[in-house]
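One chain of protein is taken out of this complex; the other chains stay put.
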Amino acid sequence: MTAIKDALSFKTAFTTTAWVLIPVAIGINMIGRTFTQVLNLPLFLDTIGTTMLAFLAGPWVAAVAGVLTNLVIGLTLEATSIPFGIVNAAIGIVAGVMAARGFLRSTGKVIWLMVALTVTTIVTATPIVVLVFEGVSGSGVDAVTGFFVASGQGMVESVIGQQLLTTPGDKILTVLLAFALIKGVPARYRPPFAREVVPF
Amino acid sequence: MVSGARGPDSTGSRTAVFAGFQEFGVTYDTASTPSLTGLTLELHSDKLTLITGPSGSGKSTLVRVLAGFIPRLLHGKIEGSAEVLGNDVESAPPNSITDSIGMVFDNPFDQLTAATKTAFDETAYALENEGLHPAEIVDRVMGALESVGLADLAGHHPRRLSGGQSQRLAIACALAQQKPILVLDDPTSQLDPTGTAEVVSMVGKLRREHTTVVLVAQDLTHWLAIADRLVILDGGRVTADGSPASLLAEPGLLADQVMIPRYVAIWAELRSRGIELGDRAPLGTDQLLASLQASDGAGG
Partner (left out) sequence: MEADTTTWSPARVAALYDVGNTWLHRVHPLTKLAAVLPLTVAGFAGDSIRVPAVILIVAVLTLLVSRLGSVVLKSLRLIAPMTFALFVIHGVVRPYESEPIASWGPISINAEGLALAGTTAARLAVFVIAVTSAMTTVHPKVFATALIQRGVSHKLAYAYLAGAELLPEMRLRASQILDAQQSRGFDTKGSLPRRFRTLFALLKPLLVSSLIGVEMRTLALESRGFSRLGRRTSAVEVEDRGKLLQRSLLAAAIPLVVLAILW
């Protein structure tokens, strides 16, 4: 139990291992994006690394990885990704806190985790998409938003509608893929937090 | 089990002990059985101590204790006691041990910071953490890269170096920090023959310059000639300890624990067929040839 407490405290969560895991999570977030682009999927899968890190090292470490992912992408590739750091961090926090509360222990609970991540994404991303970007993202999902707009919906409703269609699938896959990755890593390489919250 | 053929002091002049293990044991938090147990060992300055043993025998665990990583960073239950440079490994203040022990791992790339764009910056990283003056950092980094033969590649991206170059870069990082002791954990196990040759000659050079070296190697082929002492681990304890030439004089007894180099095996085979080759195993192909020529001369 001390491992969970340590990971939940801002003072003790940031071990050297945590700092080394953060850039790896950033890389994994990026691979998710590449992956969906190659397959032409209307998904992002750009928070797999953050979610996985939330299960490995708790909410704060994952939140830092989330913010840094968008900062690194923003400052080295695409400036427009910077505002979405908030979404990425929120996902890290929610996933990490729920992992600490035992939400990885049964299938039923994992479904609630997926629901929570979906809600978190919609609640944090919608204001950014609407206020900063007037509804667009420059990617394939804009077609979905456009469909809602054309049918006479307001901007907020259209963005939420688009997210309701695309986010649940994205988050279900994200959680499953994060699990698959952790499962591939032998227990001895997992940080103490993961040894307590991940049931396999 | 082969008992210590001769004590560690058989290697010649008496030197200071820099690390001592007494009935020492480690059980990782993530393991149910001990990885080291009842291990007693003293390590000497100004020597090259070669440690070998089967996979899983505890070699990496031993050097991780030596480098101050266990139990401070990799947690586990400790038995007995271990002291490195006057610090008890369990109660040593952070960095007191790591500051003095240079560490080179087996994977050439995972041991890089991954945060730098040049071999120069990679080597400078530790010195920046020490807060050294920029001018001194540049001096030390260039000196270290020079001595591992990488000065020309100072501006290259670390990921674009070959495996052998990358291992030499890791050695340069330790040299730049001017650590008195260098520990290498199977540094050639993931290298091709060229890379292996580079690292072997690098370590040989450091030995001639009197650096204290602790070297783990599963394949002894290239190392026996420069080793002052050979320690064999099996099942988490020391099963043999002595000078390489005398320990390997009976290679058959060690076959379960040690990958016997070809030249030693040939020497033993010839000897068992009655060819007089002396009772000290050759430490390289050259030595085998020399003793063959000597026995030839004696016989003919």
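Letters A and B name the chains as they come in the text, with residue numbers starting at 1 for each one.
Basically, contacts are C-beta pairs under 8 Å (C-beta built on N, C-alpha and C of every residue); 3 or more make two chains touch, one makes a residue touch a chain.
On a predicted model such as this, the values are computed, not experimentally measured, just so you know.
> Which of these touches the unseen chain: A:A13, A:V72, A:V175 or A:V197?
A:V72
> Among B:A19, B:L112, B:L184 or B:A281, which residue is in contact with the omitted chain in the full complex?
B:L112
> Decide which residue listed in B:A19, B:L62, B:M103 or B:V199 touches the omitted chain of the complex.
Going through B:A19, B:L62, B:M103 or B:V199 one by one, B:M103 is the residue touching the chain not shown.
> Touching residues of chain B against the unshown chain: what are they?
64, 67, 69, 73-74, 94-95, 98-99, 101-103, 105, 107, 109-118, 120-121, 124-134, 137-138, 141, 154-157, 159-160, 170, 173-174, 177
> Under the stated touch rule, tell me which residues of chain A contact the chain that is not displayed.
Interface with the chain not displayed, on the chain A side: 14, 16-17, 19-24, 26-28, 30-31, 34-35, 38-39, 41, 64-65, 68-69, 71-80, 82, 132-139, 142, 145-146, 149-150, 152, 177, 180-181, 184-186, 189.
Just so we're on the same page, only the chains that are shown with their structure count from here on.
> So, what's the distance in Å between the C-alpha centres of chain B and chain A?
Here chain A and chain B have centroids separated by 43 Å.
> Touching chain A in the complex: which residues of chain B?
Per the touch definition, chain B meets chain A at residues 28-31, 73, 75, 114-115.
> Mind pulling up the chain A residues that touch chain B in the complex?
It comes out as residues 16, 23, 187-188, 192, 195.
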